[in-house]
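What you see is the complex with one protein chain gone and the rest in place.
As written, the chains take the letters A and B, and residue 1 is the first residue of each chain.
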Amino acid sequence: MSEHQEVASKEKYGMVIDLDKCTGCGACTVACLSENNHYVREDESDKLHSVTWMKVYKVTNGEPFPNTKVAFIPRPCMHCDHHTPCVSVCPVMATDYNPLTGIVSQIYTRCIGCRYCVGACPYHARYFNWWDPVWPEGMHKLLNPDMSPRMRGVAEKCSFCNHRLQKAKDKAYVEGRKELKDGEYVTACAEACPTRAITFGNMKDPESAIAKLIKSPGAFRLLEKLGTQPKVYYLSNESWIRELGDNALGRKKRGGLA
Amino acid sequence: MSEEHVPTGGREGGHKQASGGLGMLAAGFVVAIVVGWLLYPAIVMSSKPQPINFNHKAHGAEGAGLACDGCHTFREDGSFAGIPKLDNCIQCHESAQGESPDEAKLVEQYITPNKEIPWLSYSYQPLCVFFSHAAHVKMAQLECTTCHEDMSKSSSSPPVKVYRISGYSKNTMSMEACEDCHAQKGTSNACFVCHK
Partner (left out) sequence: MKLDRRGFLKFAVGGAIGTLATPIPWDLIDESAKFTDLWAPEPAKGPSSFVHSTCRLCPGGCGITLRLVEDKSGRDEWRGWHHKEFIQRRRLPAVPLRAVKIAGNPDHPVNRGGICPLGAAGLQLLYGTNRVTTPLKRTNPRGEGEAAWEKITWDEALNIVNGKLREIREAGNPHTVACILDNKKGLTAELIDRFFRAYGSPNVITMPSQEDVETVGLSLMQGTGGPLAYDLENSKYVLSFGAALLEGWGAPVHNMMVFGKWQEANEHTLVQIEPNCSITASKADKWLAVKPGAEAALALGMANVIVTEGLYDRSGIARCQGFEGFKALLESEYNPRKVSEITGIPAAVIATTARAFAVTKPAVAVYGRGQGVMSGNLAEFMSIYSLNALVGSIGARGGVVMQREVPFKAWPALATDAVALQGLSQPRIDGEGGEIKHGVSMAHNLTAALKSGAVNALVVHEANPCYALPRARKFEEAVAKVPFVLALTSCMNETARSADIVLPVASYLERLEDVTSAARVPYASMSLTRPVLANVPEARHPGDVFLTLARAMGGSVGSSLPWDNFEALLKEKVGGIFASRRGRIGDQEVAMLGSSDELWEGLNAGKCWYEEPIFGGGGLTFNPQGRTPRLEPVSWMKASREYPMLLVAYENINIANRRAVDTLPYLTKNIDNTVLQKHDLLVRVNPETAGRLRLVEGDAATVQCPSGRLSVRVHMDVGMMPDVIGIPLGLGHSNDDPFLTGKGVNAYEVLEPELDPVTGLAVWWGTRAKLIKV
């Protein structure tokens, strides 16, 4: 599946994250954990064992004190539009690119756990579930019925809260509408963000907020040179952040993960 | 068949044996068919009776005149309520209307103590599946009977058959059936159309 079939769809969902607004608080991460039924292990302070679909990376410009600056790059799944690396390598079609919405799926009941996709993803957006999901006594009550928890031995990743799209569509259908209004379908992270740094919406709808934002002069995507055409855009007026976004390591002496 | 332990090298013996062998082959085949079609389903599936033997016929067009969506409703948020709640029953059965023992059971065991009826679902979809009734009924205008049995003709509620291994209901629609219909109608078969 190297090239996605172009279909006449009026929808293509994407996300814009304004890094100048992001304060790295992690409300997006918690909203995602809660929305998508993540279990929590007792040793979550060991980051090698931690699954976080929406991970907030802290980066620094690397300048010595007192010219140091830090910034945060929230990293959901990029839902790559072109040569989607994980889709290309999956041997069992447990992940596919939905030409109607542009969303890249992950089907846990189909996944065989080979982890080829985890290795293929240039954004580290995919995680492997090493353990049985366990909720302590009583904690299972907070599980979201719209989202399936994952079993041991499968790869998992951000779905752009696809279940929220399904629900929003249902509501529209019952009201006799076929198309969604801007803002009817947003991801849990965008909904939570206290600085309103995350904008989510239909990039093909010229009236949507996101369609305007992705044309901003400060817009960029991560590792654009790979040609994966991520549907997650970032905004920043800081050139050092934009440079980091395209992995300027080697060209630049300083800066990187804090 | 052969009565001797002495090996019979001749054609006759061989022929005799072969015909007897074919019989064994056929017997094995028949036994397998019987086991596979009659015994196996009884072993692999458990059968659970519904709490009340609901009479769809008496409520439908030939009885009280209710349409399917009289009880099986959509909620405002677009989700499908599926199995009706006790409130639906109370609207008509505050007290018993007829002589039926099932109605008496309904009033006595559920309506009077105001306890929900633990109905069992025939078409329970597993947790990885998102099935949109709205898309099929409201948008595609499909009849209920396209996928469900026409219950309006049935005067009793058969027990629910559930696979012991997977917990799936016997009536759970398979992914192949969904895909075939989607392919025929030109609807997308992308994973995230139906999975969650």
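By our rule, contacts are C-beta pairs under 8 Å (C-beta built on N, C-alpha and C of every residue); 3 or more make two chains touch, one makes a residue touch a chain.
Bear in mind the structure is a predicted one, so any value in this text is a computation, not a measurement.
> Which one touches the absent chain: A:178, A:196 or A:225?
Of the listed residues, the one touching the omitted chain is A:196.
> Touching the hidden chain in the complete assembly: which of A:141, A:178 or A:225 does that?
A:141
> Where the complex has a chain not shown, which of A:43, A:175, A:207 or A:224 is the residue touching it?
Answer from the full complex: A:43 touches the omitted chain.
> Counting contacts across the full complex, list the positions on chain A that touch the omitted chain.
18, 20-21, 23-27, 29-31, 33-35, 37-38, 40, 42-47, 50, 52, 56, 58, 60, 62-66, 68-71, 108-109, 132-145, 148-153, 188, 191-197, 258
> In the complete complex, which positions of chain B touch the hidden chain?
1-3, 17, 20-22, 24-33, 35-37, 40-41, 44, 75, 77, 79, 81, 83, 85, 115-120, 126-128, 163, 165-168
Just so we're on the same page, only the chains that are shown with their structure count from here on.
> With chain centres taken as the means of their Cα atoms, state the distance from chain A to chain B in Å.
Chain A and chain B have C-alpha centres separated by 39 Å.
> Could you pull out which chain A residues touch chain B in their complex?
93, 95-101, 103, 105, 107-110, 146-149, 159, 162-163, 166-167, 169-176, 178
> Tell me, which parts of chain B touch chain A in their complex?
Those residues of chain B that touch chain A are 74, 76-79, 126-128, 130, 132-135, 138-139, 188, 190-193, 195-196.
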